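One structure coming up, written as structure tokens, with questions to follow.
Here the complex is missing one protein chain, while the rest keep their positions.
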Amino acid sequence: MHAAELKGLTKSYGGQHALDGITLKMEENRIYGLLGRNGAGKTTLMHVLTAQLFATSGEVKVFGSDPFENEEALRKICFIKESQKYPENFRVCDVLAVASSLYPRWSAETAEQLLKEFRLPQNKRVKKLSRGMLSAVGIIVGLASRAELTLFDEPYLGLDAVAREIFYRNLIQEYAELPRTIVLSSHLIDEVSGLLEHIYLIDRGRLILDEEAELLRSRAYSVAGPAAKVDAFLGGRSVLGKEQLGGFLRASVLGELGEGGMAAAKTAGLEAAPLSLQQLVVQMTGNEAGYEEGSA
Amino acid sequence: MGKLTFPVDDGRPIFQQVAERIEDDIVDGSLAEEAQAPSTTHFAQFYGINPATAAKGVNVLVDQGILYKKRGIGMFVSEGAREKLLARRRHQFYEQYVVPLLQEAEKLGISGEQLASLITEKGRG
Partner (left out) sequence: MKSRTATVALMHARDKWTWLFIPWMVLLSSFIVNFAIGLIARPENFTTGGLMSILIYMLVAGIVVIHQTFSFALGLCITRRSYFAGTVAAAGGYILLSAVLLAVLLLLEQATEGWGVGLHFFELPYLSDSGAGLALWTFFILLLFMFFGGLTIGSLFRRFGKQGLLFFFLAATLVFGGWTAVVTAMDWWRGVGGWLMKLDFTIVQTTFLLLACTLVLAAVSYLLLRRATVQA
């Protein structure tokens, strides 16, 4: 059974498509990266997955069934979003108490451990928390819930680097101890790229990349040097983008570099190196016209 | 982050880099034979990588007989692992450095004796 399945999922507001024909299948017990620019549709997708928003057309299935008013499926999902609203007079302990009674696999030890590490006072009112502390609350709920499908939407707004480390370290520990399906949406791609097993890249509501992270590591490369030589080298290849500084040209190319490619570039007097995941994402979503396969 | 330069974005799979990292530790002696290797979880946490990937790298070494598993305890370095790795790396060294060196030397017209004296001179300093 797949943890989540989307078929032709479309969500439109008026004439605008927030999501446009998204089709994907998430297997259980893997860490998925949901990447894309602000407003690309990642948050909308996660809201539809948890029946908080309704699709305009297409199919949504979580653990084999439609999540709408489906307690059996929803009980297995924990969705931590950056914009979560909490009841006016709730304290941190109130949030945790409510969450703990909703998730059957809730781990009190994990929650306690994280409260300590984040130095979060249990009796503080949520509305009085700083942005970072508020994110910490979400992270604690997300990790301690041990939900079979856990979604994190930019969970570290306001978290400093130390706190983010706490999150990653505990995420790895939790995942190793009790594997589950995790979907992590993040702008800090370099920080999380080592964690991700499979990548979904969304741009303007469309799924433009659906690939194993391991494969993506050798999927694209950059080549740089004198403009004319670079252009010659680029002939016939799938170019993602070009940047020029005087006579120096740097281009990103979709394709495998490999030993042969490296050697060829060297022979041509050019520098070549594989693109990191972050650079790949920037190249694929950075330009005005949107990503087109095979554009030069 | 305990990342430093690992994993490296050189297009090689992370699990392969994990295996090599552990191999390095065995070769330079910081991980002795019959000693326990760090758990995959700790490894993953230290470098900020997916524990499944770390486990994959460890399994590569298990398959090669460099590590073995003690049930309920963890991964341990096999007896003779260091020698095995050194032998492999010596061979790689030959393929990676010596052969091209000889080829380049030939291209530049450096004789075998000149090459040998260059090496011994450098080795002394």
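The chains carry the letters A and B, assigned in the order they are written, with residues numbered from 1 in each.
Following the convention adopted for this analysis, a residue touches a chain if its C-beta (ideal position, glycine included) is under 8 Å from a C-beta of that chain, and two chains touch if they have at least 3 such contacts.
The structure displayed is predicted, hence computed values, not measured ones.
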For the chain not depicted, the shown chains it touches | A
Selected residue (touches chain absent from view) among A:N29, A:T56 or A:N70 = A:N70
Looking at A:M26, A:C78, A:L184 or A:I202, which makes contact with the chain not pictured?
-> A:C78
Where the missing chain touches chain A, by residue | 43-44, 46-47, 50, 52-54, 69-71, 74-75, 77-79, 81, 83-90, 94, 97-99, 101-102, 104, 141
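To be clear about the criterion, only the chains that are shown with their structure count from here on.
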Enumerate the contact residues on chain A facing chain B in the complex.
-> 30-31, 161, 165, 168-169, 172-173, 175-177, 191, 194-197, 214, 217-218, 221, 257-258, 273-276
Would you mind writing out the residues of chain B in touch with chain A in their complex?
-> 1, 3, 7, 9-15, 40-41, 44-45, 47-53
